[in-house]
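These notes are about the structure you will find just below.
Missing here is one protein chain; the remaining ones are kept as they sit in the complex.
Showing subunit A:
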Amino acid sequence: MSRSRVLWGWIAASSILATVVLAAGLGLVFKDLLAAPAAADRKPEANVSPSPSAEQASSLADMKEIRIVALGDSLTKGTGDPSGKGYVQHVADGLKKKYGKRVQVLNNLAVNGMQASELIERLSHDSGYQYAVKQANLILFTIGGNDLFLSARARMAQKDWKTLEADGLAQGIEEALERFRRIADTINRLNPSAKVVYMGLYNPFYDLDNLRRASISMQEWNTGAYAAIHPYPNMLMIPTFDLFEGRIGEYLSSDHFHPNREGYERIAGRMLESLD
(Lines give C-alpha, C1' and ligand atoms only; values in the text may rest on other atoms or scores of the structure.)
Protein backbone atom coordinates (compact mmCIF):
# COMPACT_ATOMS: atom_id res chain seq x y z
CA MET A 1 0.00 0.00 0.00
CA SER A 2 2.74 2.45 0.92
CA ARG A 3 4.53 1.79 -2.37
CA SER A 4 1.52 2.83 -4.35
CA ARG A 5 1.18 5.90 -2.15
CA VAL A 6 4.73 6.91 -3.01
CA LEU A 7 4.05 6.26 -6.68
CA TRP A 8 0.90 8.35 -6.52
CA GLY A 9 2.81 11.11 -4.83
CA TRP A 10 5.38 11.17 -7.63
CA ILE A 11 2.86 11.06 -10.42
CA ALA A 12 0.67 13.66 -8.82
CA ALA A 13 3.49 16.07 -8.06
CA SER A 14 5.14 15.87 -11.45
CA SER A 15 1.96 15.97 -13.46
CA ILE A 16 0.50 18.84 -11.48
CA LEU A 17 3.75 20.71 -11.97
CA ALA A 18 3.58 19.94 -15.71
CA THR A 19 -0.03 21.13 -15.86
CA VAL A 20 0.86 24.39 -14.16
CA VAL A 21 3.80 25.01 -16.51
CA LEU A 22 1.72 24.19 -19.59
CA ALA A 23 -1.12 26.38 -18.42
CA ALA A 24 1.42 29.16 -17.96
CA GLY A 25 2.52 28.61 -21.55
CA LEU A 26 -1.08 28.95 -22.66
CA GLY A 27 -1.33 32.10 -20.57
CA LEU A 28 1.71 33.51 -22.38
CA VAL A 29 -0.07 32.89 -25.68
CA PHE A 30 -3.04 34.94 -24.52
CA LYS A 31 -0.80 37.67 -23.24
CA ASP A 32 1.01 37.72 -26.55
CA LEU A 33 -2.28 37.83 -28.44
CA LEU A 34 -3.71 40.68 -26.46
CA ALA A 35 -0.65 42.81 -26.14
CA ALA A 36 0.69 42.34 -29.67
CA PRO A 37 3.45 44.90 -29.34
CA ALA A 38 4.30 47.29 -32.09
CA ALA A 39 6.76 45.72 -34.45
CA ALA A 40 10.01 45.43 -32.58
CA ASP A 41 12.07 46.48 -35.52
CA ARG A 42 15.32 44.75 -34.91
CA LYS A 43 17.52 46.05 -37.65
CA PRO A 44 20.53 43.97 -38.48
CA GLU A 45 23.54 45.13 -36.54
CA ALA A 46 25.98 46.99 -38.72
CA ASN A 47 24.47 45.28 -41.75
CA VAL A 48 25.71 41.91 -42.82
CA SER A 49 29.36 42.14 -43.63
CA PRO A 50 30.73 38.95 -45.11
CA SER A 51 34.29 38.39 -44.07
CA PRO A 52 36.23 37.10 -47.05
CA SER A 53 35.46 39.58 -49.83
CA ALA A 54 38.37 41.88 -49.23
CA GLU A 55 40.96 39.91 -51.15
CA GLN A 56 42.05 41.72 -54.28
CA ALA A 57 42.74 38.77 -56.51
CA SER A 58 42.82 39.58 -60.18
CA SER A 59 42.74 36.06 -61.54
CA LEU A 60 40.93 32.96 -60.41
CA ALA A 61 44.21 31.09 -60.27
CA ASP A 62 45.35 33.28 -57.35
CA MET A 63 42.23 32.83 -55.30
CA LYS A 64 42.28 30.43 -52.38
CA GLU A 65 38.83 29.15 -53.19
CA ILE A 66 36.25 30.10 -55.79
CA ARG A 67 32.87 31.22 -54.52
CA ILE A 68 30.28 31.48 -57.27
CA VAL A 69 27.03 33.41 -57.07
CA ALA A 70 24.74 33.23 -60.08
CA LEU A 71 22.02 35.78 -60.81
CA GLY A 72 19.44 36.35 -63.46
CA ASP A 73 16.81 34.48 -65.43
CA SER A 74 16.00 30.98 -66.58
CA LEU A 75 19.24 30.63 -68.54
CA THR A 76 21.20 30.86 -65.30
CA LYS A 77 18.62 28.71 -63.56
CA GLY A 78 19.37 26.00 -66.09
CA THR A 79 15.87 25.61 -67.45
CA GLY A 80 15.85 23.12 -70.28
CA ASP A 81 18.71 21.03 -68.92
CA PRO A 82 17.21 17.73 -67.76
CA SER A 83 20.20 17.13 -65.50
CA GLY A 84 19.37 20.38 -63.69
CA LYS A 85 22.98 21.58 -63.84
CA GLY A 86 22.69 24.47 -66.26
CA TYR A 87 25.83 26.29 -67.30
CA VAL A 88 26.53 27.37 -63.70
CA GLN A 89 27.20 23.88 -62.41
CA HIS A 90 29.16 22.98 -65.52
CA VAL A 91 31.36 26.04 -65.01
CA ALA A 92 31.84 25.11 -61.34
CA ASP A 93 32.79 21.54 -62.28
CA GLY A 94 35.11 22.79 -64.99
CA LEU A 95 36.88 25.23 -62.66
CA LYS A 96 37.32 22.51 -60.07
CA LYS A 97 38.97 20.32 -62.66
CA LYS A 98 41.08 23.15 -64.03
CA TYR A 99 42.45 24.53 -60.79
CA GLY A 100 41.99 21.60 -58.44
CA LYS A 101 40.79 23.79 -55.62
CA ARG A 102 37.60 24.21 -53.71
CA VAL A 103 34.82 25.63 -55.88
CA GLN A 104 31.55 26.38 -54.19
CA VAL A 105 28.33 27.61 -55.76
CA LEU A 106 27.18 29.77 -52.87
CA ASN A 107 23.86 30.59 -54.44
CA ASN A 108 22.08 30.28 -57.72
CA LEU A 109 19.50 33.00 -57.25
CA ALA A 110 18.17 32.95 -60.78
CA VAL A 111 14.40 32.97 -61.13
CA ASN A 112 12.55 31.90 -64.25
CA GLY A 113 11.17 34.84 -66.14
CA MET A 114 13.22 37.49 -64.37
CA GLN A 115 13.51 40.80 -66.18
CA ALA A 116 16.14 43.49 -65.89
CA SER A 117 13.85 45.73 -63.83
CA GLU A 118 13.34 43.00 -61.24
CA LEU A 119 17.02 42.23 -60.97
CA ILE A 120 17.93 45.88 -60.43
CA GLU A 121 15.23 46.09 -57.78
CA ARG A 122 16.62 43.10 -55.90
CA LEU A 123 20.20 44.20 -56.17
CA SER A 124 19.50 47.61 -54.80
CA HIS A 125 17.01 46.75 -52.03
CA ASP A 126 17.30 43.11 -51.03
CA SER A 127 19.92 42.78 -48.31
CA GLY A 128 20.10 39.04 -48.97
CA TYR A 129 21.06 39.57 -52.60
CA GLN A 130 23.61 42.13 -51.61
CA TYR A 131 25.05 39.80 -49.01
CA ALA A 132 25.46 37.01 -51.57
CA VAL A 133 27.03 39.31 -54.16
CA LYS A 134 29.50 40.63 -51.60
CA GLN A 135 30.54 37.14 -50.61
CA ALA A 136 31.30 35.90 -54.10
CA ASN A 137 34.50 36.17 -56.05
CA LEU A 138 32.96 34.94 -59.27
CA ILE A 139 29.57 36.25 -60.36
CA LEU A 140 27.75 34.72 -63.32
CA PHE A 141 24.66 36.36 -64.70
CA THR A 142 22.21 36.48 -67.56
CA ILE A 143 19.48 39.02 -68.07
CA GLY A 144 17.64 40.64 -70.93
CA GLY A 145 16.22 37.60 -72.67
CA ASN A 146 12.84 38.06 -71.07
CA ASP A 147 12.81 41.79 -71.72
CA LEU A 148 13.37 41.17 -75.41
CA PHE A 149 11.60 37.94 -76.15
CA LEU A 150 8.64 37.97 -73.82
CA SER A 151 6.04 38.93 -76.38
CA ALA A 152 7.47 36.60 -79.00
CA ARG A 153 7.42 33.68 -76.59
CA ALA A 154 3.86 34.32 -75.49
CA ARG A 155 2.74 34.22 -79.10
CA MET A 156 4.74 31.11 -79.73
CA ALA A 157 3.10 29.37 -76.81
CA GLN A 158 -0.26 30.13 -78.39
CA LYS A 159 0.99 28.87 -81.75
CA ASP A 160 0.18 32.28 -83.12
CA TRP A 161 2.76 32.09 -85.86
CA LYS A 162 1.39 34.77 -88.11
CA THR A 163 1.68 37.69 -85.72
CA LEU A 164 5.22 36.77 -84.78
CA GLU A 165 7.19 39.81 -85.79
CA ALA A 166 10.75 40.77 -85.27
CA ASP A 167 9.96 44.47 -85.32
CA GLY A 168 8.43 44.53 -81.84
CA LEU A 169 11.70 43.37 -80.33
CA ALA A 170 13.63 46.50 -81.11
CA GLN A 171 11.24 48.79 -79.30
CA GLY A 172 12.00 48.23 -75.64
CA ILE A 173 15.69 47.74 -76.18
CA GLU A 174 16.91 51.19 -75.16
CA GLU A 175 15.11 51.20 -71.81
CA ALA A 176 16.20 47.63 -71.14
CA LEU A 177 19.81 48.59 -71.84
CA GLU A 178 19.53 51.50 -69.46
CA ARG A 179 18.49 49.05 -66.74
CA PHE A 180 21.32 46.77 -67.70
CA ARG A 181 23.79 49.61 -67.20
CA ARG A 182 22.41 50.13 -63.74
CA ILE A 183 22.73 46.43 -62.98
CA ALA A 184 26.37 46.39 -64.02
CA ASP A 185 27.01 49.51 -61.98
CA THR A 186 25.29 48.08 -58.90
CA ILE A 187 27.16 44.80 -59.05
CA ASN A 188 30.39 46.69 -59.37
CA ARG A 189 29.57 48.90 -56.42
CA LEU A 190 28.61 45.93 -54.24
CA ASN A 191 31.65 43.89 -55.09
CA PRO A 192 34.34 45.63 -57.14
CA SER A 193 36.87 42.83 -56.77
CA ALA A 194 34.89 39.84 -58.03
CA LYS A 195 35.15 38.51 -61.54
CA VAL A 196 31.83 39.04 -63.28
CA VAL A 197 30.74 37.06 -66.33
CA TYR A 198 27.78 38.08 -68.44
CA MET A 199 26.40 35.69 -70.99
CA GLY A 200 25.38 37.38 -74.23
CA LEU A 201 22.04 36.65 -75.83
CA TYR A 202 21.33 34.39 -78.78
CA ASN A 203 18.34 34.30 -81.08
CA PRO A 204 16.39 31.12 -80.37
CA PHE A 205 14.09 31.85 -83.29
CA TYR A 206 16.77 31.92 -85.95
CA ASP A 207 15.12 29.07 -87.80
CA LEU A 208 11.76 30.81 -88.12
CA ASP A 209 11.66 32.92 -91.22
CA ASN A 210 9.69 35.82 -89.83
CA LEU A 211 11.82 35.97 -86.67
CA ARG A 212 15.20 35.53 -88.20
CA ARG A 213 15.68 39.26 -88.29
CA ALA A 214 15.40 39.29 -84.51
CA SER A 215 19.09 38.46 -84.57
CA ILE A 216 19.75 42.04 -85.61
CA SER A 217 17.96 43.52 -82.58
CA MET A 218 19.70 40.98 -80.45
CA GLN A 219 23.05 42.01 -81.73
CA GLU A 220 22.07 45.56 -80.87
CA TRP A 221 21.43 44.42 -77.34
CA ASN A 222 24.72 42.55 -77.18
CA THR A 223 26.61 45.59 -78.39
CA GLY A 224 24.89 47.79 -75.84
CA ALA A 225 25.55 45.30 -73.06
CA TYR A 226 29.19 45.06 -74.04
CA ALA A 227 29.48 48.83 -73.94
CA ALA A 228 27.86 48.81 -70.49
CA ILE A 229 30.33 46.42 -68.90
CA HIS A 230 33.34 47.61 -70.81
CA PRO A 231 34.32 50.29 -68.24
CA TYR A 232 34.82 47.59 -65.60
CA PRO A 233 37.98 45.59 -66.20
CA ASN A 234 36.80 42.74 -63.99
CA MET A 235 33.72 42.13 -66.10
CA LEU A 236 33.58 39.81 -69.05
CA MET A 237 31.00 39.14 -71.73
CA ILE A 238 30.76 35.74 -73.36
CA PRO A 239 29.09 35.69 -76.78
CA THR A 240 26.76 32.79 -77.50
CA PHE A 241 24.80 33.84 -80.57
CA ASP A 242 27.05 32.03 -83.02
CA LEU A 243 26.79 28.76 -81.12
CA PHE A 244 23.12 28.41 -81.81
CA GLU A 245 22.58 29.85 -85.26
CA GLY A 246 23.25 26.78 -87.31
CA ARG A 247 22.52 24.20 -84.63
CA ILE A 248 19.23 25.15 -83.10
CA GLY A 249 17.98 21.59 -83.35
CA GLU A 250 21.01 20.26 -81.53
CA TYR A 251 21.47 22.77 -78.76
CA LEU A 252 17.97 23.98 -77.90
CA SER A 253 15.57 22.09 -75.68
CA SER A 254 12.03 21.20 -76.67
CA ASP A 255 10.58 24.56 -75.59
CA HIS A 256 12.51 26.12 -78.47
CA PHE A 257 13.87 28.84 -76.25
CA HIS A 258 16.24 27.44 -73.63
CA PRO A 259 19.39 25.46 -74.37
CA ASN A 260 19.43 21.75 -73.65
CA ARG A 261 22.14 19.97 -71.75
CA GLU A 262 24.58 20.12 -74.64
CA GLY A 263 23.82 23.78 -75.22
CA TYR A 264 24.61 24.60 -71.62
CA GLU A 265 27.78 22.55 -71.76
CA ARG A 266 28.94 24.53 -74.76
CA ILE A 267 28.15 27.84 -73.04
CA ALA A 268 30.05 26.70 -69.97
CA GLY A 269 32.92 25.61 -72.19
CA ARG A 270 33.19 29.11 -73.62
CA MET A 271 33.19 30.66 -70.19
CA LEU A 272 35.90 28.30 -69.01
CA GLU A 273 38.04 29.20 -72.01
CA SER A 274 37.80 32.88 -71.22
CA LEU A 275 38.21 32.74 -67.45
CA ASP A 276 41.74 32.74 -66.18
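The rule is short, and it goes like this: a contact is a pair of C-beta atoms (placed from the backbone, for glycine too) under 8 Å apart; a residue touches a chain by one contact, two chains touch by 3 or more; residues count from 1.
By definition in this document, contacts and distances are computed from a predicted model.
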**Which of "Transcriptional regulatory protein CseB", "K+/H+ antiporter subunit F", "ABC transporter permease" or "Formate dehydrogenase major subunit" matches, in UniProt, the chain that is not displayed** = "ABC transporter permease"
**Message:** Using the touch definition from the top, which of A:Leu109, A:Leu177 or A:Met235 touches the missing chain?
**Reply:** A:Leu109
**Request:** Out of A:Arg67, A:Arg179 or A:Lys195, point to the residue that touches the absent chain in the complete complex.
**Result:** A:Arg67
**Prompt:** Contacts of subunit A with the missing chain: which residues?
**Reply:** 4, 7-8, 11-12, 14-16, 18-19, 21-29, 32-33, 36-45, 48, 67, 77, 104, 106-113, 126-129, 131-132, 135
